[in-house]
Each structure stands twice: as C-alpha cells, then as structure tokens.
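Mind looking over this structure? Questions follow.
A protein chain is absent from this complex, but the other protein chains hold their places.
A and B label the chains in the order they appear, each numbered from 1.
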Amino acid sequence: MATCPATLEELPRYPEGKEILTCLQCGMCSGTCPYGDVMDYPPRRIIAMMRAGMLEKVFTSDSLLSCVACYACMAKCPRGIQLTDVLLPLVKEQTLTHLPELPSELQKALQNMLRYGNPMGEPSRKRAAWVKTAGVPIRIFSEDRRPADALWFVECYTSYYPRGQDNCRATAKVFHRLGIDFAILGNEEKCAGECGRLTWEPGLSETLMDYNMAVFQKYQFNRIVTSCPHAHNAFKNRYPALGFNWGLEHTTPFLGKHLAQLKPLLTRKLNYTVTYHDSCCLGRQSEFYEAPRQLLRAIPGVKLVEMVHNRVNSICCGGGGGGMWLDTYFKAKGYERLSERRAKEAGASGADVLAVSCPYEVSRFEDALKVLGYDKRLIVRDVTELLAEAMEE
Amino acid sequence: MHILILLKMVPDVVEDLEIAPDGKALDLEYLRMILSESDDHALEQALLLKERHGGKVTVLALDAPEVDDALFTAVAKGADRVVKVVGMDAGLTTRQAARVLAQAIQSQTGLMPADLVLTGVQAIDDLDGLIAPLVAYELGLPYLDIITRVSFDALGQLVQAIKEYPGGVRGEFEVKLPAVLGIQAAEKPPRYVPVAKVRTAMKSQKIDCTPVPTLADGGWLPIEVVEMKRNEPAGHAEMLEGDPDQVSGRLCGILAERGLF
Partner (left out) sequence: MTGNVWVVAEQWRGHLSEITYEMLALGREVADGLGVPLTAVLAGCGIKELAQTLGCADSVLYVDHPLLTEPIPELCAETLAQLMEARKPCALLVPLTNVSLGIGTLVSIRLGNSAVNFCKDIQIVDGKLQVICVMYGGKIEVAVEPAGDLAIVGVWPGARSADKGRSERSPAIEEVTVTLEDSRVRLKRYIDPEAGDVDLTKQDVLVAVGRGIQSRDNIALAEELAKTLGGAVAGSRPVIDQGWLPLSRQVGKSGLSVKPKLYVALGISGAPEHIEGMKDSALIIAVNSDAGAPIFNVAHYGIVGDVLETLPALTAAIETRKTASHHA
C-alpha cells in the first residue's frame, strides 16, 4: 500500500486526494451510512464543504462522532473514493482538536490505550491471565523464544473480557487440535492501534504501532494470526508503511483454509439455526464473506439462514470509529443503537444463534438482545466458539 | 497573571503494588508512576483561569520516572513553561519534596513572583505531610485546601475560592494573593489532549532543568518505616458465586430474610 497522506493539506497531492475531486455528489455514501440521517455532515456533505473551502465548520461540529467507521460508504462509492480509510480519519483528527469537549468515556478509552495498551485501563500484567484457564498449552514468546509459524495476536477485548476469554479458549482449543504451531506475545502485547487511526487519534495509533513493530522484531515467525478484525485491518493497511512484511490472517478465514483437516474433527452435532453477521473490517474491508459461512456449514446440525442485510450490505454493530465508547453519547442524542437495529434483524431471521467474528460484537449484541428482550431465544457466539463446541473433548 | 503549578508523580495503583524485599517500601520493578490525580485537576484549573484572564502558567515538578511525559502533556494542554528539579536522591518523602520545591521556587528565576500557586490537595503517598500547606509555610503565603472553584477578583489582589465541607456544604472564602491553594477538583474534568500534540510539544519545547538546591538541615526528626505490607483488612465480604441470575437469587433470599422488601 502506498504511503498515505498524513494531513488534509497533503491530501490533494496524493491519488486518494485526486479521487476525492471526482466525487459525483451522488449521495450513495450518505444514503448507505447507518447514521447518515442524523449526521450534520455525512460523507457527501463533507466533500462538498471541502470543495467550498468550508471544512472548518465540519471540524467544529460533532457530526463525526456518529461515524462508526463501518466502510459502508466506501464500499458503495461509485468512484471508489477512500472515505473510511483516508478522508474520514483526517477529518476526525481535526475534529478531535476542535471539539470543545470530548465525551468522557471515549476520552478515558483513548487515555487507557496510550497508558496501558488497552482501552479498559487494565494492567498489562494481567493481559495473559486467561492463559492459565486455556486448557491447552500456550507458548509465550518472551518465555520461550523458539520460532513459531504463527504469532497469534490476541488483542484487548479477547484478552480481558470474560466473553472474550471464552473466544480465546475456543481458539486455543481449535489451534491445538489442528496442530497449529503458534505462540502469543502475552503481557508484551498492546492494542494494534487501529482504533486510534479510525478513531481520531493518529498520534496514539503511531505510538502503538511503533511499539508493536519493535516487539515483533524480537521474535521469529512467518505470519500473524489475529482474533480481531480491527487489528487485522491495521496490520493490513497501516503497518506495511512501518515495514510490516509478515503473512497476515484473521482467525476465521485462517481456519477456513484448514477446513479439510477441521471437518473430521467436528463430530458433535449442534442443532442450531445460525445466522452470520458480517463484521465491517472482515467483510466490506477485506471481503471475507464465504469462509465463515463454509466453516459454519461444516458443523454438523447447523442450518444457516441469512439476515436481510448480509455480506456487503451488513449493518455495523456500532463499535468501530470509537462507537464502542460512545453509547452514552448516542443515547443522549436519541439515536437508535446500531447493535439494536442489527439484533432486530437477527431476531427476525429465525435463527437461534447469532454468529460473529469480531470481539466487539459479542458484548454489543448480547447487550442489544437483552435490551430488546430477545436474549432468551437468541445467543451470540463467535464462529470459533461454535467450532470448538462441535469438537469432542 | 502568573500561576505556578506543582505536580507530583505517584505510584499507579492500577498495577498490583508489590512490597520490596526489605519489607519497608514498594517494589520498584513493576511500579509505574502516574500524575497525582488532584495535581491534574490543579493544572486544569490553572488553564481555565488562563483562558479566562490571560497570563502565564508555569509547571514545576521534581524529577521522577515518567515525569517528562506529564510535563510535555502540560505543555500540550497550554502551559507556558515547564521546570524540573533534577539531581535529588530517589524516594523523597512529601516533607522533603516540599522543602526542595520551596527552595527551588525561591532560587530559580522566573518561578516567583506568582499570583497563585496551585497543587493537588492530597496525594496517595503523602505519608508525612501535604505539599500545599508545607510549601505555603516555607514561602510565607496563606493557604486553603479542598478547593473546587477559583476566581480572581477584578483587581487581581485576591481570589474567591470555594471549599468543600461535609454534607454537600460549600464555604466561600476570600484569600489574599499571592496564596497557595490545594485543589480537590477543577471546575471541569481535566481536558483531553491528543497524543500527536504531546509529541509535537516534545519536539518544540524544552523542560528547564534546575539542580536541586543545597538544603540546610530540616531540623525535624524523620519518621521511620517499620514495616510495609499489603492491606489485609480485618473483615471481608462473604462472596456470592455464580452467574448474574444465580447471585441475584441468593441475594434476594438474603434481603427477604431481613425483611428488606
């Protein structure tokens, strides 16, 4: 990936900037944007304001707080303008410095990411605490420096949140049964920093990227496999500029590549009707639509149904772009939470399991199901959790 | 208006605190330092006053791990000058730190005159005293603490300060300037400053370093630490295990037994 413009001033000199000049003002972006109807400045208007030399007004509006970096606009743009990846982060960065007050929950999350390497403010020494409960041996690079084929980049929500740890344990179990040669960074791991980039704070993102690259260079491995689509996004789109040249996989499509070995191990029948939610970073950004579905279909007793909006049309859970820490803000504004909007679709699909592949989605959808009262008839499971469940002990 | 802020780094209690092998101090190995919370509020209050009345904000701190970060963050937030006292022994107590600060304030050019000296009301490691009253006494200035609101009067000769009392009562005070105030909370929570701005501050501004002044003997006898340990409290709750529904059921039973509903 070519180097990216670092500021709005630089933007016109780059191909991405020239693309923006070709905008038709068709409004597909604003129309597709899940919060397009409540933003003062949806993407189309931002470009219009840019052309009119009135971008200042966008910076002082809180409109960008409603952007959840879901890639819907970018996927639909007929000109292929790099909205989510290039323009919007640059505008968000300016908004951060111009907004009189940043919502406190978001502020705290950003401060915690900088200081502790995770948005929850948990100590780094507890990041690998889940390993004791994994049930299978997990190699940690700092303790055992032998090379491994894969560095499994676990990420924050997966490491610290109880439901995320369920995912970790499932992933570890599946990796182990497949004989994957992997190791983790353990307490040395810090957030990949994608949230910083798409969430306003390039400075934060750079700090984390510099740190992670230095840690990666200490060990020998061929590829990074990560449980988090946001981390995957960062490694794919941002880290190459810092010299990232390892193979890159997200756990779900990675396991999809191992389907032939995996299938015979899936011996327990799960009588579930499953609907799969395409996450934004894995789906629209990277186009991994079929691998998760193939995995689900390989599980005996699983029947797959689709929600109304699937694949490229999937509706974001609302966690990206800082949305994970802006629920209070959205509620105060009277917006419907995207996770609730999506949970309604899941409820209408006839499924009893909502399958996901992003750690944000588990807590967001479980909350939403509770709020809607669907939590007795629908459960949320990561694809990997379902695979692990389908394996006998 | 010239406002002087005194900042201190304290152990970050998010990390587990371990005791050093001698059993008398904290183990420094995993210790991380963070800006004392009420000092952050003192800085924020100073910046709010600067925004309202103009003038300068100078920040003074003693050298400590991670203090540079706090000082550059202060610059990024709007402080005009940041000064650090270097060359002290490690592990100064609050009492000793206050003496060093007071001496530095009087000897380093430009720190005085200040109209107002603000610092946090109390830090979690203030075992042998509080910075604000100690510095006030050494400088011969009036002092008031637990302040949550500060405003200058029209002539800039005194401040109106609101002090918190129990039961939500507040006291409205007038304090003649120059004065030292111990800030409990700023009028607004400390502002956010983007990392990029802090990194810019690191490139564009220097921290003025001033050597530790030679101090005459304090004349007081120190306190001796006999033993330091993790706080094992006398009692502990009976812990209820299980998922939310299970614990709720049990709690319900407990409350019903006591006729609480």
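FYI, contacts are C-beta pairs under 8 Å (C-beta built on N, C-alpha and C of every residue); 3 or more make two chains touch, one makes a residue touch a chain.
Note that this is a predicted model, so its numbers are computed, not measured.
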Considering the complete complex, identify which of B:L134, B:V150 or B:V193 is in touch with the unshown chain.
B:L134
Out of A:K218, A:K331 or A:R377, which touches the unshown chain?
A:K331
Could you pull out which residues of subunit B are in touch with the chain that's been left out?
11, 13, 17, 19, 26, 95, 121-122, 124-130, 132-134, 137-138, 142-146, 160, 162-176, 179, 182, 184-185, 189, 218-240, 244-245, 247-249, 251-252, 254-256, 258, 260-261
In the complete complex, which positions of subunit A touch the hidden chain?
104-105, 162, 327-328, 331-332, 367, 370
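Assume only the chains that are shown with their structure count from here on.
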Dist(centroid_CA(subunit A), centroid_CA(subunit B)) in Å evaluates to 37
Enumerate the contact residues on subunit A facing subunit B in the complex.
93, 96-97, 101-102, 104, 107, 110-111, 114-116, 121-123, 125, 196, 200-204, 206-207
Under the stated contact criterion, what part of subunit B meets subunit A in this complex?
14-16, 30, 34, 188-189, 191-192, 194-199
